[in-house]
Structures are given as C-alpha cells and as structure tokens.
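Working notes, beginning with the structure itself.
The complex is shown incomplete by one protein chain, all other protein chains being positioned as in the whole.
Here is subunit A:
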Amino acid sequence: MAAPDELFCWEGDWGLPSVSTDCLVVLAYAQFAGAPLKLQKISNPWRSPSGSLPALWTNQKETLSRPSDIIIHLRKQKYNADYDLSAKEGADSLAFISLMEEKLIPALIYTFWIEPKNYVDATRRWYAEHMPFPLNFFLPGRMQRQQLEKLRLLRGDESLEAGEELEKELYRDAAECMNLLSQRLGSQKFFFGDSPSSLDAYVFGHLAPILKSKLPNGKLQQHLKSLDNLNNFCANILLLYFPRDGRESSNQKPPSQPEGGDFDHVPNKRRKQFLSALVALGAMLSYAFLTGMVSIQHVQHEALEEPPDLQTIGSHEEEGDG
C-alpha cells in the first residue's frame, strides 16, 4: 500500500489544531472525509516543500498549497466530505464559500495582520516566539507585507493603510457575512444536516481563529460571540474532530502575571539574553573605535630607535592655538 500523503501545516495554539485559517480548513476537511494524512505541524515555513503553509506533499511527488487544490486532490483520492450532498446543496456550498472569500477574508487579514495593536501584541509576537532563530526576526514582517499587499489588491486600493474608515467598512462586511452564515445554519448541527461537508470546513477554518485567538482589539470576536449557533458549531467541531487540542486548551492555566511579567515566558530565554549581550557589546566596541576612545596603533621598530621630534609636535600645537 502506498504511503499516505504528507500535510505540512502551522502548529496549533489557543486550543486550535493550527493557528492558520488555511491550515484549519484543510485539517477539518481531512478529518470530515477521513483522509489518512501524515501530519507535520511545524513553525518554520521553510521546512515545507513549497516554502509556505499549508502544503500537501503527494505520493506523486507533487506539492499543493492552496486549500481548494488540496481538497480537490483529496476528492480525487475518494476522500469526499460532500458525497451525500444534493446538487442544490453543492451549489449552496459553493455560494457560501464565495461569500466568505469576498466578505470575511479581507476582515480577517485586517484583524490579524494590519490592525496595529493586534499585529504587534498578538500576531507578530506569536510567530516570533514560535519561529526558529533567525527567521523570527524577519519572516513575520515579510508575512505582514504580503498580507497588506494582498488586501490592497483585493480592495483595489494601492494606498490602503490601517485606519478607522477602512476598519469600519471591513468589519461591517464581516459582521454581515457572519449574520448570513448564522441565518443559514439556523438550529442545525452542521450546514447540511447531521454530517459535515466542505462548507463546514471552510466556515470552521475562518471562524475558529476569530473565536479562540487572544487579540487586544476583539471587535470581530465580540460580534461572533453574540451568534450562539456559530459558537456552538465551532465548539462542536473541536470537540468531535479535534478533542486533543480542545483538552489542551481547557488544561491551559490562566496566564497569571508574576513580577517578572511577560519576559519570563519567552522561549529560548537564555539564548536570547546571550545574543542581546553580544549585540550590545559589539555596539559599544564599535562606538568606542569610531569615536577614537580606543585606537589600535601599528608601531614600527625603527621608529622606536629615534626619539620623537618634539619641535614638530610643539609647532603643531601652536598652529592649533592660533
């Protein structure tokens, strides 16, 4: 029997199997369809065969990166979560996925990557803490620039920047999208009855990070929490299909703040302290050399045999005084 396909995705946190929307969509779909994937949860996108996450490394030595492509591949392998859907339900599924792509994704990009407080205190911090050195110094910034560029292109506005007006517009669209999804779900367990489909995977993948992440500016989160059926929907999927991650979330101690504050919880603390000291020492030495506090003189032996010309030195001093 052929070895299972290998799925590379971002590692999880906040009680989620992965922190990335796209990874969550693929993971959820694979669980719903019962696809036997060899899972590699990593925090270094450069270890993925495509250089980005998620990535599926297939038996045919082919790499797929977009969730839709991965799902199509799994369907071709006869792992189809939409098998029981009627033609009309399949059409509805396609329509609601489009709705999320148009209305929800721009707001998600803004919330996690553009909104200054969220980006600095939550997103950048998470990636910087979880990525290996030295990638953690430049990759989060590069990822943010890519997301900003994507949002600019989606909105058709080259000069787009974070701001109240943009935030209001994006959040209004996202809130409307959530309301429409909530109305479509109604009191059902899943969008099309009692078994989950690709639409459920997409909705879960996009809503779970909003619901579970710890963001300083949680406007979207507040709105989502007011929609009980969508909350229950996400909790239900976590409980049924990702029980281990759900348990980890409930077992996590509340973040008590000792005197040391946040810095005590920094991973690789010793290494970072050592590197900081090294950089500081280098900076001080450079400063000392540049300002002439410390100088290195190349002294030739012949020069030592003759006494210095005091007359010359004196004349230089006089010139300086004059």
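As a working rule, a contact is a pair of C-beta atoms (placed from the backbone, for glycine too) under 8 Å apart; a residue touches a chain by one contact, two chains touch by 3 or more; residues count from 1.
Basically, contacts and distances are computed from a predicted model.
UniProt records the chain missing from this view under the protein name "Metaxin-2", selected from "MMS19 nucleotide excision repair protein", "Metaxin-2", "Ras-related protein Rab7" or "N-alpha-acetyltransferase 20".
When you scan A:Lys41, A:Arg125, A:Lys150 or A:Lys189 for touch with the missing chain, the hit is A:Lys150. With the whole complex as reference, residues 66, 68, 87-88, 90-92, 94-96, 98-99, 101-103, 149-150, 153-154, 156, 176, 180-181, 183-184, 186 of subunit A touch the missing chain.
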